[in-house]
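Attaching a single structure in structure tokens format; questions to follow.
This part shows chain A:
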Amino acid sequence: MLLKKKKGFLQELYLIEIIKGLMITMKNMLFAPKVTIQFPEERRNYSDRYRGMHYLKATNGVENCTACMLCPTVCPAECIHIEAGERPDKEKYPVKFEIDLLRCCFCGMCEEACPKDAIKLSNIYEMSTTYREVYDKQFLLEQRGNK
Partner candidate 1 sequence: MDILDWIEVGSKTALLVVVLLQVVPIMVWVERRGSALMQNRLGPNRCGPLGLLQSLADVVKFLWKEDPVPGHVEPFYYVLAPLVSVVPAFMTFAVIPVASSIQLGGRVLQFQVADLNVGLLYVFSIASLGVYGIIMAGWASNNKYTMLGSLRSSSQMISYELSMGLSVIGIIMTFSSVKLGDIARQQGELITHVGPLILPEFLQLPKWGIFVQPLGFLIFLVAVFAETNRLPFDLPEGESEIVAGYHLEYGAMKFALFMMAEYLNMTTASGLLATLYFGGWQLLPGMAWILGALQGAFGLTGLSAEWLRVLFEATSFSIKVGCFMWLFVWVRWTLPRFRYDQLMDLGWKVMLPLALGNIFITAILTYYGWV
Partner candidate 2 sequence: MNISPYFFYGFGGIAIACSLLVILKKNPVSSAFSLVMVFFSFAGIYALLDAHLIAALQIFVYAGAIMVLFVFVIMLLNADVPSFDLGRTHLGMRAVAGVLISMILALFIWAFKKTPLTPAIAQFSSENIEAAGGNTLVVSELMFSEYILPFELTSVLLLAAIVGAVAIAKRKLATGRF
């Protein structure tokens, strides 16, 4: 409900009220702390669980992924493309591991589904490019985010 406050004569004149308002803005301008984060030098601290750029975890130089196809199955955006292959020691591994960044919605379900802790989402959020980016296996292995 709109309640009309009773105003005195001076308030009805508005002049003094305007000057009060001007003082408030001036106070803010001179003394209030500024909230701007100057991006390239200062960065906002994101939570550890922030879902940013993907990466593949590796142990002893070999990727953890066994091409079990759980992540492409669970992926709601269908952005993960894996071609499986076999190593000489009969271990299954992904010959191709591609993430179509245009389709990815950063839901993190792949990370949850992965039994081998292979695909992870990092804290990096500067992913803008001028072309349609597809992360390949090489890139995903090399970039480790901030982990």
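The definition used in the following text is that contacts are C-beta pairs under 8 Å (C-beta built on N, C-alpha and C of every residue); 3 or more make two chains touch, one makes a residue touch a chain; residues count from 1.
A word on the picks: all candidates are chains of the complex that A comes from, given by their letters.
Since the structure is predicted, the reported quantities are computational estimates derived from the model, not experimental observations.
Q: Quickly now, which of 1 or 2 touches chain A in the complex? Give its number.
A: Candidate touching the shown chain: 1.
Q: Spell out the residues on chain A that touch candidate 1 in their complex, using ranges where they run on.
A: The touching residues are 15, 18, 21-22, 24-26, 28-30, 32-36, 38.
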